[in-house]
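I'd like to ask some things about the structure below.
For this view, one protein chain was removed and the others were kept in their places.
And then chain A:
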Amino acid sequence: ALFISFNISAKCSYRFNNANIKINIYLPILIWWLIYRESLMHIISGHNMTHRDLCGDSSSTTTDSASPVPNSYESLEGGGYSGTSLRSPPAGVPAKQAPPFGYNYPTMHPAYQQNPAPKPNPSPSHGGYNPPGYQPYSQPFPSLSELSSALGGLGGVSELEAETLRPVNLLQERNILPPKRAPPPEPNLSNDLRKVNCSPDTFRCTLTNIPQTQALLNKARLPLGLLLHPFRDLTQLPVITSNTIVRCRSCRTYINPFVSFLDQRRWKCNLCYRVNDVPDEFMYNPVTRSYGEPHKRPEVQNSTVEFIASSDYMLRPPQPAVYLFLLDVSHNAVESGYLNVFCQSLLDNLEKLPGDTRTHIGFVTFDSTVHFYNLQEGLSQPQMLVVSDIDDVFIPTHDSLLVNLKESKELVKDLLNALPGMFTHTRETQSALGPALQAAYKLMSPTGGRVTVFQTQLPTLGAGLLQSREDPNLRSSTKNVLHLGPATDFYKKLALDCSGQQIGVDLFLLSSQYSDLASLACVSKYSAGSVFYYPSFHHIHNTAQKQKFQKDLQRYLTRKIGFEAVMRIRCTKGLSIHTFHGNFFVRSTDLLSLANVNPDSGFAVQMSIEESLADTSLACFQAALLYTSSKGKRRIRVHTLCLPVVSQLSEVFAGADIQAISCLLANMAIDRSISSSLSDARDALVNAVVDCLTAYRANGSNIQPSGLIAPAALRLFPLYVLALLKQKALRTGTSTRLDERVFSMCELKSQPLQQIMRMVHPDLYRIDNMTEQAALHLNDSVIPQPPLLQLTAEKLTREGAFLLDCGSVMYLWVGKCCNETFIRDVLGFQNYASLPSNMTEIPELQTTYSERTRAFISWLLESRTFLPAFHVVKDDASTKTSFFQHLVEDRTESAFSYYEFLLHIQQQMSK
């Protein structure tokens, strides 16, 4: 009781000092509140602690009074309560003297001491473990115990830094683009650490040198954040099965290569600096089959590992893979012909759907009514059940609408074969998407799983109906663009309900007219789904879209999937998470709830520095993704990134990762354009460049005053920002359909970094004169390496053929006077005139010229999951505008050229 009263008085003084309030009457209320809070925390932390004591490593899995949501996955991944209060004191507490809350340590310490005393050390030569005065145990672990001091200091590194800091006068440097896509900057770490650090494809930070304080970060005027691609397809991934997953007892961080071993029995957490015991099991190394070398375990050797989780990490038995397909069968949908493509694609990939013997599948179609399909094993043919009461949609029968794929495979095949023909003569033009989604939710809520929605028009009936909001006359207005946000919160609420029941909703929108993607996309955004959009899709008139749809479906149906997932991002004490970007629901300050997780989605996180990092030289970030695999295994994928902390502004600039910065800024700009306005977002982007370059100029003393100076690390910053401003998502003045704009926003927010960069600043190559010089030789094939060209029409010549790689689409632009050999040997036509205007692939010809070109293109596509649409663009065709809009350095009617943009920045800076 004494303890609590002390806490209260301490807290009261802080609170009221803060708010400048003189109180006397209200003290009782506040005291009541504080007591209530204290006791709540007491219960919680006490509960957690006892649980941990019992099962060593798990955290609370039961639903106690403190966790109001019964199926809280938060508690599973662990970390919530006691950890957070230690890590991040409530806002406003003066960071320095913030004492760890009293209730935390008293419960912690006894628990800590209650642990069975460490057993006598098995290898006596190591001297054993003496609690009162142990000897620093540094000999066998030289690299690990000296981790924090193991910063670079190598000769090469400082040279590297000098290079990235070299001042560049942007106005004079014409060829600013490197000849090859530049690799991300290497953090300035010692070789040992660099070797084990997380791959930049998975985990990237905008500043590879973390500034020590928020003040320093503010001085640099660069955003601090992480770009994550956590569920990426990996070729090599250490999977660890062990009874105890070793985690820090206070912040629940998973053991990782950047922890330090104080001695053989104890390790120090690199995020919260708590000293933990090494459990017995961890002493044995399954890889080398040796005992007593905890620092050689795979967890400590790899920064990306996957654990097979025990039942401590489950709230319910792992769910089976459940797939529900929700198909639009209105007249419009049948007319577009997507049903045929989809059914064929699913038939082809039915065996390859990720899952096991428990996999369930179901179909629902809808127009103005909702149709269910009974696929019960033993029926001679699928049975269609129509629910026409869309105001109060119900599930007609409960057991046989979602069926086991193995048992009912024949019926599923029958249905898929019959579906395209069933609605050919439909006259129904209405679409009751809202009620169909509600039905899907009801159908799926007992299990969770994935709902795939195919929609071809604006929903016009029942709950969630939408009106057309787009005014075609305003498509190219330079003023504000309206209706970027949802018109109704129906889809958002539904998504939150779905997320709560572990249902992810993926949306395929195939429409030629406005369908209000801004509202519809919410259903995927908050349930961690993905959005696909095929504007003006038609199976005959638009073959390029059809091929893209086929390829995407192929990948979509067969890609890996994780169910009932949560992702927690932990970072070194002092850093905190500010905002998340991507498709998910934010459950708490550092926890994302992901009903489904797919290998093609990326996330961005904005960070802030709450406490000075002066007493540490390394900052670490750990992303832990807990999910159920399609085989019904609970798994945890853990990525850890380690970066140096610096105290000098110049070092912050030297470590800037311009691609990551651009992606994070893009995410921030999109948030801004929805919450405020598009013009605000555009201004903010320009200001980001202006501020940053001003900050650099103010910092550098030896720089000549004229010109626009940027450090070499940031020399592409203005170019990327200009490219962002010319994206469909953010451009003004050029005619852009609202749906395409919103889709572009969705893509920028949910794609991984590589994909965004290709989209924002595509790669341009000249491919009609590729030589074998500097070519790559991989497995007997020669892959020419043409240099990257700047995105300006100046680089194009009529004599050449150019390949523009925009990520989701590729253009091959053929000039009027392109040499005939190229047209004949690569494209398979006699001359330029005979080239058709709608070619969508390169024929496989048996000439070296063709082989070389195809080798190059397939090399570009190698690491990509979704294959791009391919267009051959003739110089005189009407489609060439879609090619030329990607040449971002050129002037358009409504936007600056690159040089003008630089002058604009310079002008802004001198203001």
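Definition applied: contacts are C-beta pairs under 8 Å (C-beta built on N, C-alpha and C of every residue); 3 or more make two chains touch, one makes a residue touch a chain; residues count from 1.
In this text, contacts and distances are computed from a predicted model.
Trainee: Name the chain not shown, per its UniProt record: "Large ribosomal subunit protein mL54", "Cornichon family member 1", "V-type proton ATPase subunit" or "Ribosome biogenesis protein RLP24"?
Mentor: "Cornichon family member 1"
Trainee: One chain is left out of this view; which of A:261, A:307, A:454 or A:585 touches it in the full complex?
Mentor: Final answer for the missing-chain contact: A:585.
Trainee: Quick one: which of A:358, A:493, A:538 or A:697 touches the chain that's been left out?
Mentor: A:493
Trainee: Touching the left-out chain: which of A:286, A:485 or A:836?
Mentor: If we include the chain that is not displayed, A:485 is the one touching it.
Trainee: Which chain A residues would touch the chain omitted from the figure, given the whole complex?
Mentor: Residues touching the hidden chain, for chain A, are 18-21, 23, 26, 29-30, 33, 37, 40, 44, 66, 68-69, 72, 74, 80-81, 84-85, 90-91, 485-490, 492-493, 496, 500, 526, 576-580, 585-589, 591, 608.
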